[in-house]
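Complex shown without one protein chain; remaining protein chains in place.
Now for chain A:
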Amino acid sequence: MGHNNLELLTQIVIPELGKTLYMVAFSTLLSTIFGFGLAILLVITDENGLSPNKLFYQALDTIINIVRSFPFIILIVALIPFTRLIVGTSIGSNAAIVPLVIAGSSFITRIIESSLKEVDNGLIEAAKSFGASNFQIIFKIMIVEAIPSIVSGITFAIILLLGATAMAGAVGAGGLGTVALTYGYQVFNDTIMYGTVIILIIIVQVIQTTGNILYRKLS
């Protein structure tokens, strides 16, 4: 039995671990790209921003709030038609990336927005006083100053996305979530379930420690 379980661990858990890492990596990458763009738009159009636009800000702000108010598992289901349109299917790792990116982007947007808003207003004023353009203020000053705080925010987001992939496992995304659910919850195979949990704990530790080291190096 013990031998059997070990085989199960290497044959099932390892490939599914790959899927999980694939989903987390891809959705983090895309969410960060979208998050950066949206956060910059929010910061610029904010009422104290470089080019205030109340209507635009409020529209974007509301959309992000709506997305964020969906429980993730509901968001997956609600997005099924959209996911089919983009990926062609609603099952599998690639399909799961769609809701992961949408939830992840809204989250990372907020993280980057608040990091950028933390940049000392005096510094922005100083930049204006020597004639820096809005583009330079954002890319040469605000983002550069906010990098450590953005990095620690993204670390946080990666761990959240890891948890979300497990939830996506419940609706056919594959990955460690699926393994834990099918073997742990439905078959009551403790070895597989706790093995999966331990792997998840290790992944979280690695992500958090890397994030902390980066934060310290950058600030």
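Everything that follows uses one rule, which is that contacts are C-beta pairs under 8 Å (C-beta built on N, C-alpha and C of every residue); 3 or more make two chains touch, one makes a residue touch a chain; residues count from 1.
As a working rule, contacts and distances are computed from a predicted model.
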| item | value |
| --- | --- |
| Undisplayed chain, where the name is taken from the UniProt record, one of "NADH-quinone oxidoreductase subunit E", "ABC transporter", "D-methionine transport system ATP-binding protein" or "NADPH-dependent glutamate synthase" | "D-methionine transport system ATP-binding protein" |
| Candidates A:T10, A:Q136 or A:Q205 - the one touching the absent chain | A:Q136 |
| Residue among A:A59, A:I74, A:L123 or A:V187 that touches the chain left out of view | A:L123 |
| Residues of chain A (touch criterion as defined above) contacting the omitted chain | 120, 122-123, 125-133, 136, 140-141, 144-145, 147-148, 218-219 |
